[in-house]
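Here the complex is missing one protein chain, while the rest keep their positions.
Presenting subunit A:
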Amino acid sequence: MMRSTIEVLNPGLATSIQDAGRWGYQSSGVPVSGAVDEFAFRLANLLVGNQPEDAAIEFMILGPTLKFKGPTFIAITGGTCQAQLDGQVLQLNRAYQVKAGSVLHFKPITAGRFGYLAVKGGILIPLILHSRATTSRIQLGGLAGRNLQVGDCLPIAVFYCLSSLAQRQLMVAPRPAVKKVVLHFVKGPQWQLFSAQAQQIFTEAAFTVSQQADRMGYRLAGPALPVPAKNMLSEGTVTGNVQITRSGQPIVLLADRQTAGGYPVIGTVCLADLEQLIQAQNGQQFCFQAISVAAATQRLHEKYDDLQKLTTKISATRYQLPIGPQQVAGQRIAELFD
């Protein structure tokens, strides 16, 4: 495989290399990390024909400026933002061919918080504990355990062709703006520890995302919940856990969460709804609504159904022309028909 690199001309904000997470080591206290918005990350990889666990670039609010030293294919997903490849405006959720020497540039995200850039073949940095995910607070994984900086060179592979290029896009209908976004959650494990009054506030009040929102978790702003008097012993944490702090504020745990925590967990936001919280607009109101585990599972499958359909569509059209090096022409033809 021929190798090439991406040069970081401007790192953007909190830009890091992430994958599907460093699973299997939480018993040693190693956080999972990986992409915060799993759906957007998986979609990006799927669009460029990657494995679900291949490493991509995650950024927060402002994407990086990157120079591609070799030809490849890219896809951008996540928060709404304008990306330009040598001045050409790129759509989200769609695969594009990149020529050697091309420069990719982002304008800030206008709706959402996290964006993803997948490159065909993934970012080929070495694995640590079977993962390339960055946990910057403990300098683990990624590129030297940190967020990207000016001058970094990210190893990638050279690709001239990608099958079904014209099919590699997902139309995502924009969500209608609503006053309150409902986050469905599964109760517990400590739901019963909370008073009826606390449970009522949690399920009836409106919350917004506070300033303290990062890859570890989002602290929510809203009315304080009465906190159980009893202290609890630390136990394992899970993505989407809603911890209630001593001051009664909810924190929703995300990718970089600590492996164990001692705050009671009133509920766990179902994975299908987590994306809406992760990509929350400032000031957007959220409310919590309890559902069964089975219903949460059902929602998750419905959400990922789009990815399954896209996989099938790409696979079904993989032998349609144009394939191979003519794809530059193919992409132009595809654009004419847009």
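The criterion applied here is as follows: a contact is a pair of C-beta atoms (placed from the backbone, for glycine too) under 8 Å apart; a residue touches a chain by one contact, two chains touch by 3 or more; residues count from 1.
One rule holds for everything that comes next: contacts and distances are computed from a predicted model.
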item	value
Which of "Alginate export domain-containing protein", "Large ribosomal subunit protein bL32", "Allophanate hydrolase" or "Recombination protein RecR" matches, in UniProt, the chain that is not displayed	"Allophanate hydrolase"
Absent-chain contact - pick from A:Ala100, A:Leu129 or A:Ala316	A:Leu129
Candidates A:Val186, A:Ile278 or A:Leu310 - the one touching the absent chain	A:Val186
Contact partner of the left-out chain, one of A:Gly29, A:Pro108 or A:Pro223	A:Gly29
Absent chain, residues of subunit A that touch it	23-30, 32, 128-129, 138-141, 145, 185-186, 188-189, 232-241, 258-261, 265, 268-271, 293-294, 296-297, 300-301, 304
